[in-house]
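Dropping the structure in here first, questions after.
The other protein chains are all here in position, but one chain of the complex has been omitted.
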Amino acid sequence: MSKAEQISQLRNRLAGQLISCDHIKRPHAISTGWPELDRFFLWPGWPKGEISLIYGPEGLGPTRLWMKCLPQIIGQQLWAAWLSPKNLRLCPWDLFQQTQSGNLSRLFIVETPSDQIKDWLWVTTELLSVSLFEIIGCHWDQLSPKPAQIHKLKRLAERYQCALVILTQQEKPFKSPLYAAIVQVGKNSICIERAQHRPTPHFFQRRLFYADFMPQFKSLPTAALNDQEDKPVLFG
Amino acid sequence: MDIIKGSVLDYPETPYVELLGRSYFSFLQGASSPEEMVLQAQELGYRGLALCDLNGLYGVVRAHRQAHHNSSFTSPSDFASSAQAKSFQLIVGSELKLKDGGSVALLPMNREGYTRLCQLITQVQRPSQKGFSLFHLELLAQHSDDLIALALPPWNMDELKFLHQQFHDRLYLALWRDLSWQSRQFEHQAFELERHLGLQLVATQRPFMHEAQRKPLFDVLTCSLHRVSLAEAKTRLLHNSERHLKPLRQLKQLWQDRPDLLERTLEIAQRICFSLDELKYQYPKAAVPPGFNSSSYLRDLVRRGTLWRFPQGPTAAVQSLIDKEMALIEELQYEDYFITLWDICQFARKQSILFQGRGSAANSVVCYVLGLTAVNPEQIDLLFERFISRERGEPPDIDIDFESDRREEVLQYVYKKYGADHAAMVCTVICFRTKMALREVALALGIDLKSVGKIVQSMGKEGLSALVQMNESNLQLSLSNWGITQTQFQLLIDLTRQMYGFPRHLGIHTGGFVITQRPLSECVPVEKSSMVDRYVVQWNKDDLESLKMMKIDLLGLGMLSALNKSFALLKEKRNCSLSLATIPPDDSKTYKMIQQAQTVGVFQIESRAQMSLLPRLLPKCFYDLVVEVAIVRPGPIQGGMVHPYIRRRHGLEPVHYAHPDLKPILSKTYGVPIFQEQIMQIASTVCGFTPGEADELRRLMSSSWKDASLMQGLRQRLINGMLQHGIQMEFAEQVYKTIVGFSSYGFPESHAASFALLTYASSYLKAHHPDVFVCALLNSQPMGFYSPRVLIAEAQRSGVPFLPLDVQHSDYDYALEGPAVRVGFRAIYGLNKKFIQQLIANRQRHGPFSSLENLVERIHWPKSALMHLASSGALACFGLSPRAALWKIRSMNLERESFFYTQSPVYEQGPDLLPQESEWESMHREYRAQGYSLSSHPIQILRPHFQSTKGSARHSLQGHNSLSIKKLRSGQPVTLIGLLASYQKPPTAKGFVFLTLEDEFGLFNVVLNPQIHLRFRQTLNANPLLKISGCIESHSSGLTHLKAKEVSPLLP
Partner (left out) sequence: MAEAFLQLSPQLQYRDPGFIFVDISSTTRLFGGEVSILKRARDLSQSLQLETSLAIADHPSTAQTLSVYQPSYISPPNRDSETLKPLPLAALNHLEGLISWSSTAEVQDADIREIVSFFNLVGLRQVGDVQKIPRESWHQQWGKTGEMLWRKIHGQDQQLISPYLPQETLLDSLHFDFSVSLRSFLLHSLEKRLQILLARLQGRGQLAQKLRLHLHCEYSQQQHFLEVHPALPTRDSEVLMKLLEHKLASIETSNPIQQVEFEILPVAERVEQLDFWQPRIKDQDRIKDLQGLLRQAEINSGFVQLKDEILPEESWQLSFDFMDYEPLEDQVHIDGQSFQIKPVHSQHLRSAPRPSLLLPTPKALSSKELRQLEFLSAQPTERLEESWWEISRGRDYYLALSSKGECLWIYHDRIEDRYYLHGYY
């Protein structure tokens, strides 16, 4: 019997159980705010109850990538938390522009002065155990947690069904198997190194990422820094 | 020179016109004056500047004058700027704000466009109160022709579509680059619109100030607009100081990617060909009876007037003057102007409102003949050029004084006759004075109100200089006392100085009127003024003068109403009819009184300086009075004219003239120049000025706005003229000094003459009918130099008895009762006139009041008004002491419905509980109620206490008072006590202060030298009752005053 007949025979037999792909109930996740990335992930966004990792130098926009998910969450009156690094402060003005109501009462921010890993872990566990936040972004700067600690966080995240996203500036961070998604922000491209049930690595044009951001800058000629030709008179 | 597209670098100079200049006439939203904007634009080499203030054309005339100040005295060094001034284009325009934040600037392309703009602004501003506007786009539908529109961001589509339909190719989108993100967004939106809708763009800088250093001041103005301090202002302030006029090189570099937008500004400027000089002004056709035209009617009026003024026919000289004047009037077509004035005066005469023309009009015989002025040409020689001159080509400027109480009737008559569209008042710009500016800046800097009050108080009367000249030690002391730091203090001084003179809002000129043939709103926007149904034009007196527009001044004069009341009282009470014209001239009793300087209350010669001069000048005839009125002015004093005139008049000094030609001019004033006319005659005869130039010299010198280069040019012309005429250099220098010193304060002879008439009339009345005169004076308060208290005390001393306030007899006004003067209810502070009239009417209808209850029942006054009446002692006729009356009224039941109405509780024995009023307390109560006390004088009560105190022997009181010191010889030490009547610190007196103090016997003068004044300034400011010790200085003419050494408050 030719291959085609075998397949049709198999389909008839399984007809009762086969369902089309749009009937698959996709597991629960929080949209990243970037449509292409959502479509790529099986879970449409940061998986809930899982830990995801974004790494890359700060200027390339890992924080901006994480913040893109906030307008939607705040729009649905859900809670989000941000654990900001020691010497960097989250600037809310872009977020204020994007949320229609401009009401940031659902964004909780923690600024830790210390730089030991155990403090960060303690704060993260506290944030998780409140079981209030949909998504928690922790910016661990140059710190790198041990596998056991990640395992503990994974269990907590699973129990409280909260999406934990870790951002770090390390070049080659420790990629624990427990991470559900790993995103590396590079100079020209954004590379998805791990995503469940998806062929990885997958690359996105970084230019796309800036598509909606500062269109005005596209038209400006980039000129080398020329010395300021006239000393500006300031209240002489 | 052709512009090579794209290669900008080798272009010699970018042509640029700033199309959205804004001056401080945008009231707290602009930080530079129109002159500064124009000067800066010219210096930076702009081709032109458009002055677009918010909702109005307030500053355009000043900018126009600055841009085209072509005066005949421009010195050679000025030639460069004036040539360049020729190519500089001053564009008139205005910016109208929309409710949604955007705005539209309109630039008229020609005269019709300008008319439409004025009508639009009038339509927007007239119905709304100060600072508000009614502008919405639909208004533009009827007014869009001949106008260029610059639409300013934020734009929205339907607005732009509507504007595009209205203005077609005359619509431009204005955008600017001030290094802010907002300007980049607007720019981006503008380029989109240009690409899709093909709208035209134009570059501007949207300047709020002429240079970056003005940013601090602009922030302070923004704070006072929002009523916040700088710390709380946050984003209300401009975030950088880029909004100023930038040099062309910087503009070129800023717009290097779109140089065409800069060139378009020149294109727009070239489409505009309108200047304010085109405002032809036609004076309205006067209502002329049938069969006459204006000139024939005027000629007839003059003929009839001449017969009236000169019953036995005019002398040949006067007749030739009349013919000369009529010829000039007809040549310059000013007949309608004279007929209008004559008509207004005719109305006043019918309503028997006293009036009198003054100013330059008094130089014209035609005015005298028409009855506008009362100065007989035979008494003083007139200089007609001073009134109208062919070269000047300016309309005559006539001021007419009316009785201050009845001036309103005349104004309403003019409004009714010409209609509100053709007549409006001239505006004055109310500017920030030092005190107000200091308060605004202090509030902006966050200094609390209490310390501001302290700073203002310590500034005293000298203004900012008092603060700046403080030496280091007490500066630190006061800084800590005010609670501000050194930098704050420095900022406070700098910003207050910059803010001085900025306009706060529009006010009404006291009497200036503009009347036009065509509707007024065609040549100047008209606004609503704060007073009810009064409209005001947006230009002030100087603007109208520089545009050669005709203005008449209808002013109010208190003395005229006082004289009118005196004549009425004389006719009614003393049945002797008297009028201004029929007062017997040269009455010896009047001149004797004037020579003894008993002139308190008399017009013009009652001030301290005048009274000290009268015994030395001893005026004997009318012309002496004219000189007396003119001589005590800063001009003659600065010019050092007063003393030589007195000495020459009494023959103590020979009369000499620098040059024989001066003799005819100065002979009447013993060779000493006093009047402005004399200066003009000197300029024209000796320095070779034409009469017109001489008059421009006068106007230039007296205008508040002096340009240094002009003064330099003027000095050259004067000195050269005199040298050519053969006058030695040092004398020419001396004449120049008198002219400059004279300039802004010199008094025109014609003006002095019309005032002297009133001076003589009021002196005559005071001499012959003192009671009538003081009664009329008190009824036309507030006016004159002295308060009612001093007038009454003076009258009492000269034997006029006064009767106290009484509910049964007093009227609203002071009245004559037999020989005495009955005080009127108007004297009581805080009592409403309506209540008083109600009381008097009730009394006249139902007869006198039987008791307090009967009074209260009949006149239904509120309790507070009754308390005022009781505390003034007017209820003595009911046998109630003021305190008892107060208590009874207080406990009265005043609800009309209640059964107990006007009943106070029957068991009320409150009044006898009250202690008896002491003499001091009753005097204090009367002072508080009406400002004076008839029964006693504070010094009279206090004197016994001071008599008894031993005090230091040398300065003991020895019972001296204002009368006894007249007999003491000069240099004798004495201590006097008195109540402060007047405080004067004339600028010309180099820091000396002149006080007039009063005790129960009369007035005495005190002089404080600067050091003494500085030491006792606080005591002087704080308490009116003073004890002054010093030494007597008496003058040969019997004038004595006290040279103060020590001042101390009388009461602790």
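Order of writing sets the chain letters: A and B. Residues in each chain are counted from 1.
Here, a contact is a pair of C-beta atoms (placed from the backbone, for glycine too) under 8 Å apart; a residue touches a chain by one contact, two chains touch by 3 or more.
On a predicted model such as this, the values are computed, not experimentally measured, just so you know.
Student: Could you list, sorted by label, every displayed chain in contact with the chain left out?
Tutor: A, B
Student: Sort through A:104, A:117, A:178 or A:191 and give me the one touching the missing partner chain.
Tutor: A:104
Student: Sort through B:287, B:477, B:914 or B:1014 and give me the one touching the missing partner chain.
Tutor: Among B:287, B:477, B:914 or B:1014, only B:914 touches the chain that is not shown.
Student: Looking at the full complex, which residue from B:137, B:201, B:238 or B:1031 touches the chain that isn't shown here?
Tutor: Touches the omitted chain: B:238.
Student: Using the touch definition up top, pick the residue from B:68, B:97 or B:668 that touches the left-out chain.
Tutor: Residue touching the chain left out of view: B:97.
Student: Which of these, B:883, B:937 or B:1041, touches the one chain of the complex that we don't see?
Tutor: B:883
Student: If the missing chain were put back, which residues of chain A would it touch?
Tutor: Residues touching the hidden chain, for chain A, are 57-61, 63-64, 67, 79, 84, 87-94, 96-97, 102-105, 107-113, 119, 122-123, 126-127, 130, 132, 186-188, 206, 213-214, 217, 220-226, 228, 232, 234-235.
Student: Contacts of chain B with the missing chain: which residues?
Tutor: 29, 97, 99, 101, 127-129, 131-134, 177, 179-182, 184-185, 215-216, 219, 222, 225-226, 230, 234-242, 254, 445, 488, 491, 871, 883, 886-887, 890-891, 893, 904-905, 907-908, 910, 913-915, 917, 921
Here is the rule we use: only the chains that are shown with their structure count from here on.
Student: How big is the gap, in whole Å, between where the Cα atoms of chain A centre and where those of chain B centre?
Tutor: 73
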